[in-house]
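The structure under discussion is supplied below as structure tokens; questions concerning it will follow.
Only a single protein chain was left out; the remaining protein chains are all shown in position.
For chain A:
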């Protein structure tokens, strides 16, 4: 009666749906496409190595030894923030287990009443009132849940992420509730590092040129030219991004909401999450509590045979049966339609998932069309 003894423990991350890659036995969680992330690493490590090799010896002697020390500290901080953003769970919401999905379907059917044959069912939306503002919660056909406020489905990672900001290819992960502050600290510290390296490059070139002439300086330290180029282009993008996110934090908005114009003031819609005070907003986003991951990656899968009387008991391994998706379920998801953020579109096309298991009949594809209509209306 008992299940066959498995020699190897199967951890839950191996059976998680979604398009993430996991490393270090589930401790590290990233998106599938990591190429741009490696580029980011290469640029940062490469530029800093050139700085330490070419500029620092000269500056340490002629100006102050504190210069390379501070650069090293800043570099380590940037790397720590980058790795923390890239490797951590952004706030992925696990998909509904079959019982929960069925329960929600029943509630929806009860709310909609009898739909006459031939007519489309109304869109699956739940209205909640937050701080005297009506917020619409949309139903996610992939995850089979009503998304909490501020959550959104990332089509690249194929997960619903809480307080979804955007999917960042440079860090190779989504930016959401759990790793937003690390992302912000990364862009801020990277801006500082870029400015620092850029400034001291110029100082170094200036000081050396006085002694040996400008062209000779560049010949002696070819690394300087590369660094200047990299820093110049990085400055515009990263400093701009830091400024943009500082603006968002002060208003307690996400990139996703900003792009969709959710709280732009049209139809008297105001941001119900903002404390209307810049300091309070900043404190909440940057110094708020650190949320735990609700996605159990390192738990061990229980491989018990289900008892004959109870069909829905052993919860964890049924996760797999909800995982296979009917490909057209991607169609209504928020991130795919025009309302989605631009970053999510700049990627290789999503792979079509082979339809394997049959879904419960209530989650029928013909109702998929509705949310796309509802979604195209401005928030």
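By definition in this document, contacts are C-beta pairs under 8 Å (C-beta built on N, C-alpha and C of every residue); 3 or more make two chains touch, one makes a residue touch a chain; residues count from 1.
One rule holds in what follows: contacts and distances are computed from a predicted model.
Engineer: Report the protein name recorded by UniProt for the chain absent from the figure; options are "Transcription factor IBH1", "Calcineurin B-like protein", "Vacuolar atp synthase subunit e protein" or "Golgin subfamily A member 7/ERF4 domain-containing protein".
Structural biologist: "Golgin subfamily A member 7/ERF4 domain-containing protein"
Engineer: Write down which of A:141, A:183 or A:273 is the residue touching the left-out chain.
Structural biologist: The one listed residue touching the chain not shown is A:273.
Engineer: Kindly state which of the options A:22, A:196 or A:291 is in contact with the chain not pictured.
Structural biologist: Answering carefully, the residue with contact to the hidden chain is A:291.
Engineer: So one chain is hidden, and I want to know which residue out of A:93, A:108 or A:231 touches that hidden chain in the complete assembly.
Structural biologist: Spelled out, the listed residue whose C-beta touches the missing chain is A:93.
Engineer: Tell me, which residues in chain A touch the chain that this view leaves out?
Structural biologist: Answer for chain A: residues 76-77, 80-81, 84, 93-94, 96-97, 99-100, 103-104, 128-131, 135, 137, 145, 148-150, 163, 181-182, 185, 272-273, 283-284, 286-300, 302, 307, 309-310, 312-316 touch the chain left out.
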